[in-house]
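Missing here is one protein chain; the remaining ones are kept as they sit in the complex.
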Amino acid sequence: MDETEKRGIAEALILASMEPIPVARLAKMIPRCTPSKAKALVDSLNADYVAQQRAFEICEVAGGYQMRTHPEYKAYLAQLHKTRPLRLSNAALETLSIVAYRQPVTRGEVEQVRGVDAGPVMRSLLERKLVKIAGHREVPGRPMLYSTTKRFLEVFGLSDLEDLPTLRELEDLKPSDPIAAEAESATEGDDDSVVMPEPQLVDADVSLEDLEIAGKPH
Amino acid sequence: MDETEKRGIAEALILASMEPIPVARLAKMIPRCTPSKAKALVDSLNADYVAQQRAFEICEVAGGYQMRTHPEYKAYLAQLHKTRPLRLSNAALETLSIVAYRQPVTRGEVEQVRGVDAGPVMRSLLERKLVKIAGHREVPGRPMLYSTTKRFLEVFGLSDLEDLPTLRELEDLKPSDPIAAEAESATEGDDDSVVMPEPQLVDADVSLEDLEIAGKPH
Partner (left out) sequence: MAAPVSDQITERLSEAVSLPYSVKLPVFEGPLDLLLHLIKVNEVEITDIPVARIGEQYLQYLTVMRELNLDVVGEYLLMAATLAWIKSRMLLPAERVGEDGEEIDPRAELVARLLEYQRFKEVAQELGDRNRLDRDVYAAPGLDLETPSDSEREIEVGLFDLVEAYRQVLEAKRDVAPEAHEIEAEEVTIRDRMVAIIDALEARASVEFEVLLGDEVRKNGSGEAGEAEIDWQSIGRPKIVASFIAMLELTRLAAIRIYQSTDEIGFPSGPIHLRLAVDVGDRNWAKDLPELM
């Protein structure tokens, strides 16, 4: 069996599959093929598609190959699907990011980072199957753990979690300021800092005029 | 818009469509196109596919265009069947959740909860080895008892039954008060109305979330 035939088989399999095919599985379904050969077949198909200006390409998502249209056709394809595209609020995206990087993570840990209640957002992510329950943390109260799903990878076109911007890049976002470093250690088990005054300090009776004055540029 | 662009749009539409697209509908979705022009685009795409020895072509089936692989790949595609994930209907998930949370449980008890005959669903769960027979209840008629299996734990990624989230834990994810609910709907907007494709079918990598929802008292 020559390369052309194998390429044809790979193409047919990827087109016909209802979900992304992992390279190892693809290799198994093609006679006398190895994963690295299968990858080469896919690369060569993709090169064809570029040269022939096809409207699609083979993408590596969720650990497998899938045929996907180019984004430039999105406006036309939106007419095709009866379901509206999956919209995600900033709150959902933030929560999803925290889950993705810190997984498995508890709701409390997410709330610690975002500073707001994570319940409703988490629920909506669970409903959309972007996040799943991943057991319990074995600490008092046994809080539920959350992690991202395969669908999360599919939706965002990630081949795996490694495909997310690496944690090192994340670290780079942090300035080298010593305060930040110190602050890190301060958050760890320094209970003194948790003592908070009562929240009635907020003066709710400020009128708009007061605001205008107070808000004037200094 | 030139022919090449239109061809690309036609190709993307036909590739991504779940069902065959009738030529009239295809023409409507392409700017400045008529059915006869759309047909010409398809013919030209097919000529390309032949020239480039693609493994597929656009066929007219069930009154519409669809991308289909050549019959010579049939034998290879048959292997894809094995990789198709097990799917559970809503009825199956509901029943499974009742068994999971109330086990050991009789069929009658399941029927009492779901209000419908549980026989066929229970049988399919037995077949899929998600549920097993766990003896008899020592009451008149000695009904069979059902419980979940090891495979059930595997499918749901549970280390043991203790790991099943409690209903209360999931309730916690709901907004605790109407204010939070409002705030949520304000930020999440129309997200809530997003319709997930195939709401009837659930992958085998169903998350516990599905189970919880199914298991919620009605």
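Order of writing sets the labels: A and B. Residues in every chain begin at 1.
Please note the rule applied: a residue touches a chain if its C-beta (ideal position, glycine included) is under 8 Å from a C-beta of that chain, and two chains touch if they have at least 3 such contacts.
Please read all numbers here as calculations on a predicted model, not as lab measurements.
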| item | value |
| --- | --- |
| Residue of A:E5, A:D48 or A:E94 in touch with the missing chain, whole complex considered | A:E94 |
| Options A:T4, A:Q52 or A:T83, residue touching the unrepresented chain | A:T83 |
| Touch list for chain A against the chain that is not drawn | 15-19, 56, 59, 61, 66-71, 73-74, 77, 80-81, 83, 85-88, 90-91, 93-94, 96-98, 100-101, 112-117, 154-158, 164-165, 170, 173-175, 177, 179-180, 182-184, 186-187, 190, 192-193, 196-199, 201-204, 206, 208, 211-212, 214-218 |
| Absent chain, residues of chain B that touch it | 12, 15-18, 67-69, 74, 77-78, 80-81, 123, 126-127, 129, 131-136, 142, 144, 149-151, 179-180, 182-183, 186-187, 197 |
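Just so we're on the same page, only the chains that are shown with their structure count from here on.
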| item | value |
| --- | --- |
| Euclidean distance of C-alpha centroids - chain A vs chain B, Å | 21 |
| Contact set on chain A toward chain B in their complex | 4, 7-9, 11-13, 15-19, 21, 25, 29-30, 48, 52-56, 67, 69-70, 73, 76-77, 79-80, 82-84, 86-92, 107, 117, 119-124, 126-129, 132-136, 144, 149-150 |
| Partner chain A, residues of chain B touching it in the complex | 4, 8-9, 11-13, 15-17, 21, 29-30, 48, 52-56, 67, 69-70, 73, 76-77, 79-80, 83-85, 157-159, 163, 165, 169-170, 172-176, 180-181, 184, 187-197, 205, 207-209, 212-213 |
